[in-house]
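Yeah, one chain of the complex is gone here, protein chain that is, but the others are all in their spots.
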Amino acid sequence: MQDFAQAFGLAFGLVFAADPDLLEIILLSLRVSLTAVLIACIVGLPVGTLVAMGRFRGRTAVIIVMNALMGLPPVVVGLLIYLLLSNAGPLGWLRLLYTPEAMIVAQAVLIAPIVAALSREVIEQFHNEYAEQFRSLSVPRHTAAGALLWDARYSLLTVALAGFGRAVAEVGAVIIVGGNIDHLTRVMTTAIALETSKGDLALALALGIVLLTIALSVNAAVMALRLTAARYAYA
Amino acid sequence: MPDAIPITQARASGRDGDTTGIVGEARGLVYAAGGKRLIDGIDVAFRDATRTIVLGPNGAGKSLLLRLMHGLLAPSAGEVRWQGRPLDDRGRREQAMVFQRPVLLRRSVAANIRFALRLHGRADNAEIERVLDEVGLADLAGQPARLLSGGEQQRLTLARALATNPRVLFLDEPTASLDPASTKAIEAIVQRAHARGTKVIFVTHDLGQARRLADDVLFLNRGRVTEHTPAERFFDRPSSAAAAAYLDDHLIRR
Partner (left out) sequence: MFKRLIQGLLPVTLAAAILSSPALAEDRSIIVQSTTSTQNSGLYDVLLPIFETKTGIKVNVVAVGTGQAIKNAQNGDGDVLLVHAKPSEEKFVAEGWGVERFDVMYNDFIIVGPPSDPAHIAGSKDAVAALKAIAGSKSLFASRGDNSGTNKKEVALWKASGIDPKAGSGDWYRETGSGMGATLNAATGMGAYTLTDRATWISFKNKGDYRIAVEGDEGLFNQYGVILVNPAKHPNVKQAEGQAFIDWILSDEGQAAIAAYQLDGQQLFFPNAKR
């Protein structure tokens, strides 16, 4: 129990001292995970929308696969991306292994299915509500897709948030493709793993508390945005 | 039966009882679902620029007929013709529909109109204002559409439907859940649209409303047309037993 008290003390100490190493790690965590979320949205939202609006053979199978991919183990994704980006792998010439970009790719692959599957559910609800009216107005499919995405934007923000939460909290993928290199690819979770392996449990826990605080802040900001939108019945 | 009458000719000729002046029609229309023929062989022709009220007991197929005529549903058999040709996307763009429950975008009042106008390639602010002014919502242009009252929301959907100057306006019990004042407002807008030449096909259970609006009445029962007659004759001496029973039932209750 002593570890807990010590951890909270350390966490406050780290934050208030604005420890430059910690700041670097936090910024890299945010940079990697936010960029991954952005890429996952660019890929996942159109896929989710397409499946939500589409009526095609094998649609149920596609939905099952999408939902199953939400549970992709980070280590497996990390391994796959490592094999691709390794110098011995097909994409080795990109020289991306052990860079933040590799971590972004891994996290984007990890959370794109989450964005696709969850946005499919959200968009489908909106589609069910709007479909007949849109058909009456002879709305072209691409316009309808855009309108669904736009009107669902606050719900989709929550989807993006789910992706961000998963990305920023995972360690399995980034530690393999990033290598946890100090001042280069060390993020919050790999730093926590490192301190745990050093047996410095209090410091590891302190970093965990900082990570949790960041996640809380991001969630609170998004929730505030949604509540404001809800007041105008836009969400 | 002439398949394609030029619009000008159709409108110019005022002869009764033939196919001139017919804007849309159903031929041998059947719609079956779950093994039931919910629309069971309907032949009906709608005269242009008039107000047709569709009456009938619950489950008669009134809403289904509207959806089939508007192309929202595909018939199981038979066909829907529009301006003398099978109904297609181009024909559908000349039609508009107002549903019982307003479906509005999660945007401002003006943005809902802009969305519809843009589909027809004309979404300038002056046009939006004119459309909203027409239904008395110009003052609420910037308000979130989904925070309007029920009556205001229905006026907005009506404005959206009329924004593209449709040739025909389908209304599926648009005032069923509205208070009398809102109902009056909706009726007034429909009347003005009709006065400008829009064909109105209006489903209702409100006989008072039917009397106020109808040029002719289409009475449906169990997926079939029981009668299609001028309004005065329908309300005086309905020719079918089902229609008579329906009228009795509703007059007693009222």
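Just a few scattered comments:
Per-chain numbering from 1; labels A and B assigned in written order.
Keep in mind that, in the parts below, a contact is a pair of C-beta atoms (placed from the backbone, for glycine too) under 8 Å apart; a residue touches a chain by one contact, two chains touch by 3 or more.
Just so it is clear, the model here is predicted, and its values are computed rather than measured.
Under the touch definition stated at the start, the shown chains contacted by the missing one in the entire complex are A.
The chain not shown here is touched by just one of A:Arg135, A:Arg153 or A:Arg226, and that residue is A:Arg153. Set against the missing chain, the residues A:Asn67, A:Thr143 or A:Asn219 yield one that touches it, A:Thr143. Although one chain is not drawn, its touching partners on subunit A can still be listed: residues 27, 30-31, 34-35, 37-38, 41, 45, 86-89, 92, 95, 97-98, 100, 142-143, 145-147, 149-150, 153, 160, 179-182, 184, 194, 196-201.
Here is the rule we use: only the chains that are shown with their structure count from here on.
Rounded to whole angstrom units, the spacing between the C-alpha centres of subunit A and subunit B is 48.
Against subunit B, in their complex, subunit A makes its touches with residues 129-130, 132-133, 135-140, 143, 147, 151, 232-235. Here subunit B touches subunit A in the complex through residues 70-72, 89, 92-93, 95-97, 99, 103, 105-107, 115-116, 119, 144-147, 160, going by the rule given at the top.
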